[in-house]
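Attaching a single structure in structure tokens format; questions to follow.
What you see is the complex with one protein chain gone and the rest in place.
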Amino acid sequence: MLGLNKHDAMLFVIVLILTLLAPFLLNPFPQGSSLAQFNAGYPDLMQRFVIYGIFAIGFNILFGLTGYLSFGHAAFLGMGSYAAVWIFKLLTYNVVPAILLSVIVAGLFALVIGYISLRRSGIYFSILTLAFAQMSFALAYSVLSNPKFNLTNGETGLQVYSNDPQWLHRASLPDMPHLFGLSVRSTYTLRMNGWTFDFNSGYYICAAIMILMFYLSIRIFRSPFGMMLRAIKSNQQRLNYTGLNSRPYTLAAFVISGMYAGLAGGLLAAMDPLAGAERMQWTASGEVVLMTILGGAGTLIGPVLGAGFIKYFENIFSKINDNVLHQWFAFLPDGMEDLMVTIVHPFIGKGWNLTLGLLFMIVVIFLPGGLVEGGQRVGRVFRRRDRKASGAEAEAARQRRTPAE
Amino acid sequence: MDAILLQILNGLDKGSAYALIALGLTLIFGTLGVVNFAHGALFMVGAFCAIFLQRLLGTSFEIIDETQKDFLGNPLKVQAPYIEYWFGKDIGASIIDWSVPLAILLTIPVMLVIGYVMERGLIRHFYKRPHADQILVTFGLAIVLQEIIKYFYGANPIQAPEPSAFKGSVDLGMMLGFQANAIVYPIWRLVYFAFSVVIIAGVFAFLQFTTFGMVVRAGMVDRETVGMLGINIDKRFTIMFGIAAAVAGLAGVMYAPINAPNYHMGMDFLVLSFVVVVVGGMGSLPGAVLAGFLLGILESAASTTWATTTIPGINQIIIYLVAIIVLLTRPRGLMGRKGVMED
């Protein structure tokens, strides 16, 4: 199907179905029930799931396949956002040109930054990309935001003002980002008994793009190009002595992943027409690295899982406060309850970053292959148990036979 | 002439911090072959040792002072630090006043322990793993360290003033024969510079003149061979890691009065210190120190009004620009050995 083999096609269909049904799947608990706090079916959260999914899928094409660890991909995300907001300011609120420009801008910057950074490999490459990202952040935060030349609007962030030209804007169109007139904020809410499900047009725009990008990444993984990238990670010297020039391959991977990041940035701006420099900070670069390795670098589905996992728990953890904790641990005796709340307290609410850092370390130390590998390991344990049973029988049979011979 | 000198002096304090952090990074990279993304966090922890001691010394209890009355005529309740109660008012007050330099005594053991635990408990298991994993795990650790500090000390910068004896500025220009007020320089920054020179000299002397240092230097050149000689290089490397951590911590603790510490200062310094290491030459200790001071001075030169009006914000990106140019034209850095990390 679609030029994919059976296994990939199945994976693709699963992702397709999960994404399309997300409004149902992410709101499993009825409104007003105590478990409703674990629901994740809000439009803006679902949008973040798929947008960061796109970001991580792209990052994985570089890191997962070639092993080149970039610490500066947030820069492309930010550039994409700025590009999109500029389209909103100057041309139109239609998201199509905005997204196109953000991909192009990020791609061009990735070409330049990649060309320079990829002259080095290993840690040098990581440091160079980190330096570029910090430089982009400094540029966006202050350098390119002075009265003479204000490209980024500094600390406040770039946004659309009512006196912006918007040359192609028509009065009949919504006064917010839209897809040919369909506002990204328009939401159809379905109520069934206690349940509510939000179907948001912005989410479905992002979801459609993510599915397309996921499909593209499968094709890249299975292509000769993808194979060359894996070969670079495995043994770059052999690749060079096999007559292949690794430099353009890594550069192409870098630019492609930069364009994915730009696309994600453009979509972020399309869902909420605002671009700030903090999107380019090293923490944001670190986050996409974590999403990718948490899910499983080099696997197809891993980055999507990782992005969903992190964005979901970010949302849940940030919402929890001590009152909620007291509810959770109410079944314990009073002293124990307070103790548990005290222990958990640093990790919730504003402590989400601490949890994130710990998670980062735990994954790198114990599960370098990420959730996908973890799942496979669990799967293997179960299968081995089956095999052990049959293996024991075979052994017994052999022993029965031996004396007779 | 005096203007140039002033810029050089202005670059010294940041340059000293860069040099000290870069020195530790280079030691760790050279001996263990590990890139420590948590090194900036160690600098930050050092700075918070000063805050911790300042708060500890300032711990107070309430006493009723009969000699003072509030406006209703009742005896006034005042906060009295325990330390003043124990040692007498004058000695106690001057101990509190000197809390930043005193914090050095706290920082050294704390950082040695942190360094030891880090190497034994974490870094050690990553020697054989890819560089990417080392970067990632130390990066995670950096986040954890800074979030812990944020949890206890909040997100806002906290002042840690220098002892009052070092407050104020000196007119260096007058001393050197320029006109008055041409070069006025804060005393504490001079102290910081002198302090870092002492530490740098100490580290170099230690490496140069002790057997321990000789083995470590040999290990930096060829780790495997030294290992084969039967010298327990691993243990020495653990100690080296502790020393590198202590250097970062000392750089941080004395830096606290210059810039009020906040929880994310480590990462800001780390990125620039990496650039310093790269410019100086990966694995070269003198290179790290030289590049640290050079880039610090360059940064302050780019902060002059003339520079910032010509190219707005040049001071924010100058170091990165220099690093990119150096890497492209001379990949091994200013003083790097030929062939080391050139690809």
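Per-chain numbering from 1; labels A and B assigned in written order.
In this text, a contact is a pair of C-beta atoms (placed from the backbone, for glycine too) under 8 Å apart; a residue touches a chain by one contact, two chains touch by 3 or more.
Basically, contacts and distances are computed from a predicted model.
For the omitted chain of this complex, the UniProt record lists the protein as "Amino acid/amide ABC transporter ATP-binding protein 1 (HAAT family)", which is one of "Molybdopterin dehydrogenase", "Putrescine transport system permease protein", "NADH-quinone oxidoreductase subunit D" or "Amino acid/amide ABC transporter ATP-binding protein 1 (HAAT family)".
Across the entire complex, contacts from the unshown chain go to A. Among the residues A:Val184, A:Met228 or A:Leu359, only A:Met228 touches the chain that is left out of the figure. One of A:Leu16, A:Leu244 or A:Met340 touches the chain omitted from the figure, and that residue is A:Leu244. By the touch rule set out above, chain A reaches the unshown chain at residues 3, 5, 219-220, 222-228, 230-231, 233-235, 237-246, 248-249, 252, 256.
The criterion applied here is as follows: only the chains that are shown with their structure count from here on.
The centroid of the Cα atoms in chain A and the matching centroid in chain B are 35 Å apart.
Chain contact summary for the complex, chain A toward chain B: residues 63, 67, 69, 71, 116, 119-124, 126-128, 130-132, 134-135, 138-139, 142-144, 146, 148-149, 282-283, 286, 289, 293, 346, 351, 353-354, 356-361, 364-365, 368.
Residues 35, 122, 125, 129-133, 135-137, 139-144, 147-148, 150-151, 267, 271, 274-275, 278, 282, 312-314, 316-317, 320-321, 323-324, 327-328, 331, 341, 343 of chain B are the ones touching chain A in the complex.
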